[in-house]
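The complex appears here without one of its protein chains, the remainder shown in place.
Think of it as A and B in the order they're written, each chain with its own count starting at 1.
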Amino acid sequence: MSLAQNPQAMAELDLGTGPGPDGQPQAAPPPPRKRGGGGLLRGLVGNTKSVAGIVILIIFLLIAVLAPVISPGDPNLITGMGSQPPSPEHWLGTTAKGQDVLALNIWGSRSSLFVGFSVGILALLVGLLVGLASAYLGRWVDNLLSLVTNVFLLLPGLPLLVILAAFLPQGLGTVILVLVITGWAGSARVLRSQAMSIRGKDFVGASQVTGESGLRIMFREMLPNMASIVMSTFLACVIFGIGAQAGLEFLGLGDISTVSWGTNLYWASNDGALLTGAWWVFVPPGVCIALVAFALALVNYGVDETTNPRLRRPRRRTTPDEPTRVAAFSATNSVQAAVSQKEQTP
Amino acid sequence: MSTPLLEIEDLSVEYVTEARTVRAVDRVTFSIAEREVFGLAGESGCGKSTIANAILRLLRDPAVIAGGSIRFAGTDVLALSANELRDFRWRQVAMVFQSAMNSLNPVMTIGDQIADIFTTHEGVSKKAAIARAGELLDLVGIPRDRLRSYPHQLSGGMRQRVVIAMATALRPPLLIMDEPTTALDVVVQQEIMAQIKELQQELGFAILFITHDISLMVELSDRMAIMYAGRFVETAPAKEIFNAPKHPYTRALMNAFPPMGGPRTRLRGLGEGVRFRDIPDLEAVTPTHWVAPSTDDDLISEVIA
Partner (left out) sequence: MTEHDTPVLSTRGLQKTFTIGGSFSRKQVRALGGVDLDIAHGEIVALVGESGSGKSTLARCIARLEQPSGGTFMFEGEDIIATSKRRATREYRSAVQMIFQDPFGSLNPVHRIGHFLERPLRIHGAASGRAALEQAKRRLMAKVGLPDEMLDRYPHELSGGQRQRIAIARALAVNPRLLLADEPTSMLDVSVRIGVLNLMRNLCEEQGISMLYITHDLASARYLADRIVVMFAGEFVEGGDAMELLAQPAHPYTRLLISAVPDPKRTDPFDAVERAQLRREVLQPTQCQWSAEAVEPCSTEKPVFHRLSEKPEHWVRCGLYAPPADAPGTALEHAVDDQENDAA
């Protein structure tokens, strides 16, 4: 069966960069994977990097959810001698105050993951609304929103974080609010430019001519085409949320009464764990944060590779310059090959 | 008497994936002599671009040259090493890709991009390269002051002429042109075709011209081949194809153009989808005219006429 009779095969083969096979005279058809959310999930499950990342995330989520069950006790209780290294009673040792480090970090996962994902979702939503509105609603709206976005991008993040956190009442809500305020602009910018490029496509015009309402066009026509970049932006926002929260709390600006990886680090530094060399106090929360961020990055790679087939690792290792592969028998005995080909053709 | 410049024999190209193997080019044989213009026409997906890329061995995984041979001036192209291929490409065979005018580097001036060819392949100084770039622009009728322009400052037609000039830079004996006039208006299309003809007569290279639009080949080609679903259905000197097409598919292609004169009649369109099940090998009707035998029933025309 040849390519001419099978546009589906042509599209599925998605033949890389440069001149493909007989693509249509104009631009080549889009990668076949664009089947909306379903295809993306299926693709992720098949990709090793994202599977690894998802597994790690699920482990942490389970830890957070099952904290009451798996934790060796209430983290706030002073259950042992201060600054004890890891031992059978306290698997990760104790803090300077005498609290169990393992319990602290298991319970800490709740707050960190909750804040991280909340910030991720909220910052993404704000950025998405701004981006879509900028792209779809016309020049004046775009100018205004771009101005606002740029202002927020220019404001130095850390000082802003510090000032807001210092002046607002302490609490998890404040942390989330502050992080969303400082974090939305980056995603808005990326999402806006993606939305603008989709806005210029004919199918958006066609939807308008059909009579679709603006909201429907934005969310049912434009948004599905942005699935992969929305996903990546979400993951980036979550990483930002977790890291920035830890940073805030480390500076003592978060809610120091809660138990989270960031506050664990705060107390570790406050109680001089770094000075005394009590590594078991500050290494676990740091490792947890790093692992979660790493897992999210892996899933992000997976999303990229699934949605952009050109990033997929080819089955055979090829350098970009490698010339077209020639099947073994043909180069040397072309005549024989010709004869045998004719016989083999179905 | 002389050996043909390009000899393709029983070439087959497949795309091999876990799911399926698709044969894009199926046992194709033809040759191009020096200074000859060979037109290859067929609709999208028939395999013509694949042949072009196979000649330069530009096809990427999962493409495989599954059979046949490609010989250029006696050399077996399929046996060349990567280094030898680098020499071969652009010096012996150059290619103008589809929509090449859109793949000019937007951040370099035209002059720099053309000069690049000379500094890379012939190791001349930048100054000498720019001078030769100017000569090239003269050849294609673009004023020399455009050497300092960026691609976006040129019209589509001018960009395409720059690309064609770049392909002729090292005076290759064979130029492959893959749909060089798509995305251009009819008026500009005609001008580009005239430019190509002029260049060919002046510089004397052979051309493998690939298109889906037969009308472009009228004054240009010496010989033509019509391709369908990976196989050739007819090969003949251009005049014979235009005046007396023998294969029903060729006839249908020739009739796909609404006339400018005469009464307004309804033309029959070519349907889409499978039209021929198995295309047999070409047979000689005359020594120069080869046709794949078929009957008119084979041509499954469309219901909507």
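Simple rule for what comes next: contacts are C-beta pairs under 8 Å (C-beta built on N, C-alpha and C of every residue); 3 or more make two chains touch, one makes a residue touch a chain.
Values in this document were obtained by computation on a predicted structure and should not be read as measured data.
S.K.: Considering the complete complex, identify which of B:Met108, B:Leu170 or B:Leu270 is in touch with the unshown chain.
M.R.: Among B:Met108, B:Leu170 or B:Leu270, only B:Leu270 touches the chain that is not shown.
S.K.: One chain isn't shown here. Among B:Ala19, B:Val107 or B:Val186, which residue touches it?
M.R.: Considering the complete complex, B:Val186 is the one touching the chain left out.
S.K.: Residue by residue, what part of subunit A touches the chain that was omitted?
M.R.: Subunit A touches the chain not shown through residues 7-8, 11, 24-27, 29-30, 32, 34-36, 139, 143, 201-203, 205-212, 221, 224-225, 227.
S.K.: Residues of subunit B in contact with the chain that isn't shown?
M.R.: Interface with the chain not displayed, on the subunit B side: 43-45, 156, 185-191, 193-194, 212-219, 242, 252-254, 256-260, 264, 266-272, 302-305.
Methods note: only the chains that are shown with their structure count from here on.
S.K.: Which residues of subunit A touch subunit B in their complex?
M.R.: 1-7, 9-10, 12-13, 15-27, 314-316, 318, 321-327, 329-332, 334, 337-338, 341-342, 345
S.K.: Can you list the subunit B residues touching subunit A in their complex?
M.R.: 9-10, 12, 15, 17, 19-20, 22-24, 26-27, 43-50, 52-54, 57-69, 76, 78-80, 82, 85, 97-99, 178-179, 182-183, 212, 228-231, 273-274
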